[in-house]
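I am attaching a structure below and will ask some questions about it afterwards.
Excluded from the complex is one protein chain; the other protein chains are retained at their positions.
So that you can tell them apart, the chains are marked A and B in the order they are listed, and the count of residues begins at 1 in each.
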Amino acid sequence: MELLSELKLHHPISVEDAVSLHAAAPTGRYLAGGSDLLVNVRRGIEQPGSLVYLDNIAELQSITDAPDQITIGAGVTLRELANSALVHEHFAAVAQAAGEVAGPSHREYGTLGGNLCLDTRCVFYNQSEWWRAANNYCLKSRGDICHVAPGGKKCFAAFSGDVAPALLLFDAEVELAGPSGRRRMALAELYRNDGMDHLTLETGELLVAVHVAKPSVPVTSAYAKSRVRGSIDFPLAGVALRMAMRDGRIAELRVGLTGVSPLPFLAGKLDKFIGRAPDQACLEDLRDAIRSQAKAMKTTVTPPHYRRRVAGALTLKLAQSLAQDLVEASS
Amino acid sequence: MTKTIAKTVLSLNLNGVVRDDVIPDNLLLVDYLREKASLTGTKIGCDGGECGACTVLIDGRPRHACLTLAATCQDSEIETIDGLSRDSRLTALQRGFNEKLGAQCGFCTPGMIMASEALLRRIPNPSETDIRDALAANICRCTGYVKIIEAVQFAAQALTEGEPAA
Partner (left out) sequence: MNETSPAQSIGVPKPLVDGPEKTTGKAMFAADFQTAETLVGRILRSPVAHANIIAMDIAKAEALPGVHAVVTEADCSDSYGVLPIAMNEWALARGRVRYRGEPVAAVAAIDVATAQRALDLIEVTYEELPAYFTAEAARAEGAVLLHDDKPGNIERDAEFDLGDVDAELAAADLVREIDVNCAEVCQVQMEPHAAFAEYDGARERLTIRPSTQVPFYVHKMLARTMGMAEGHIRVIKPHIGGGFGSRTETLQSDLIAGLLARKARATVKVVLSREETFITHRGRPESRIKMKVGMKADGTITAVDFTVQQRGGAYSGYGIVTILYSGSMIYGLYNIVSARFQGVRVLTNTPPCGAFRGHGTVKTRFAFEGLIDDMARELGLDPFAVRRANLLVAPTMTENDLLVNSYGLDQCLDWVENASGWKSRKGKLAPNKGLGMACSHYISGASKPKHWTGEPHATIHLRVDWDASITLLTGAAEIGQGSSTVMAQCVAETLGVDMGRINVISSDSALTPKDNGSYSSRVTFMVGNASIDAAQNLKARLVEAAARKLEIPAADVECLGEVYRGGQQDQGLTFEEVVMEALSGEGTITVKGNYDTIPESWGGRKYRGAAIGGTMAFSYAAQVVEVTVDPHTAEITVDKVWVAHDCGKALNPLAVEGQVQGSVWMGMGQAMSEETAFHEGLPLAANMLDYRVPTIIESPPIEVGIIEAADPHGPFGAKEAGEGSLSGFLPALTNAVADAMGVRAAELPLTPDRLLELLEKKVREDAATSGRNRGAA
């Protein structure tokens, strides 16, 4: 028998009900698939007094196609997302990223919303209550010391969701519902660079859906993930890449990163690659540019040195393969 | 116990039997199955979602019973290893795991078979890649997986050749 904190489970059937149930119970949390949250509850990291269960809310469960955009409910499972022909057609990297999350059983119930709102991870944080107590806890939870960077006041726990960097490639927007109504904002604005408090959600706010505009012309994109095992593992580094070419030269390039910092982000300073042919020298420059922006810290048992380098290596490989596809498609 | 623990009347279909139980809201499905329903076939091998030994089918889909609150399974149909065989006859998958030695110590086997069961219902004639993809959240420490793949192939063949699925 597993010891879980005592809690009350609510079963709302509408977003508005969910929000008001949550508002009435300030120590509560929203519960979707639970593959992330319930692990933390089991470890005593989270001790919610109530859980607002989202699976019975129809609005959250579907992928909607409109002429100019698609809307993905936050409760859509990662399996559904990975298998969606619609998502594949327009946003290949998103479907691929969803298909790379954890293992197949996790994707059966893990949701898009859960993956976007995944708690940040650190080897000093994702441990049992006994373990964390023996280690005097940490900045992120109940302690005042960071074991990753002792003396520092910033938490480096890494955001480890796979889907976010892929959605960032497409300027996705998130729709939120909270006690003061609904609002939309860029997905990028959902995150801040602070492992302790990496989501900009207001208290009681619920991620309802993701809206992604369809590109006017077909866009090539892909996602790749580094992990020691072929399944189950969180990304040591994850790279989503979007690329277009004209006349054998790079016309558009975006790189989204995950697993290497407290937030997923689009790499900057890639303008210099526009207009270059994707030859070996260009790809190696790109690799080095990404490497320098992937500032992984010692938050995993795998050393950060490798995570930085592999972020660059995956970018090189993705760019190489997409460039090849694009050249073949145009010839 | 001085506090009143939040409870739910849970109604579900467990291995073909409809039942109602009063359960605390914080009860995990795996503990409900093992301790409330006394179905101990479903195993606990890790501290949450890492090994797949607790895999059961909820409305036909594989899921970790160790990361599922029982109270979220209201009106669901739950299938576990304990209810897979009918009339004590082994199913094709169970025979496959037995005859092809897909089970050595047997501790991962319940989860492995339930994940395989979901696969075969979805893809009756899976490729080796399909099998690997479907079992990628289930750890086995004995077999190196070679004979597990053979066990599922055995079952797929037995089923597609029209053998009664028992």
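Structural remarks
Just so it is clear, a residue touches a chain if its C-beta (ideal position, glycine included) is under 8 Å from a C-beta of that chain, and two chains touch if they have at least 3 such contacts.
Source: prediction; values computed, not measured.
The hidden chain, counted over the whole complex, makes contact with A, B.
Checked against the full complex, the one of A:Arg79, A:Arg254 or A:Arg309 touching the unshown chain is A:Arg309. Which of B:Thr8, B:Thr42, B:Thr55 or B:Ser76 touches the hidden chain is settled by the complete complex: it is B:Thr42.
In the complete complex, the residue from A:Asp17, A:Glu59, A:Asp171 or A:Asp233 that touches the missing chain is A:Asp233.
Residues 1-3, 103, 123-124, 126-128, 130-131, 133-135, 147, 226, 228-234, 300-303, 305-306, 309-310, 313-314, 316-317 are the ones on chain A that touch the missing chain. With the whole complex as reference, residues 34-35, 38-47, 50-51, 53, 80-82, 84-85, 90, 93-95, 97-101, 103-110, 113, 131-133, 135-149 of chain B touch the missing chain.
In this section, only the chains that are shown with their structure count from here on.
The mean-CA centres of chain A and chain B are about 29 angstrom from one another, to the nearest whole unit. Taken together, the chain B residues at the contact with chain A in this complex read 3, 5-6, 8, 24-28, 30-31, 35, 47-50, 52, 55, 61-64, 66-69, 71-72, 74, 115, 133-138. Interface residues of chain A facing chain B in the complex, by the touch rule stated above, are 1-2, 4-9, 11, 31, 34-35, 38-39, 42-43, 51, 53, 55, 102-106, 108-109, 128, 230-232.
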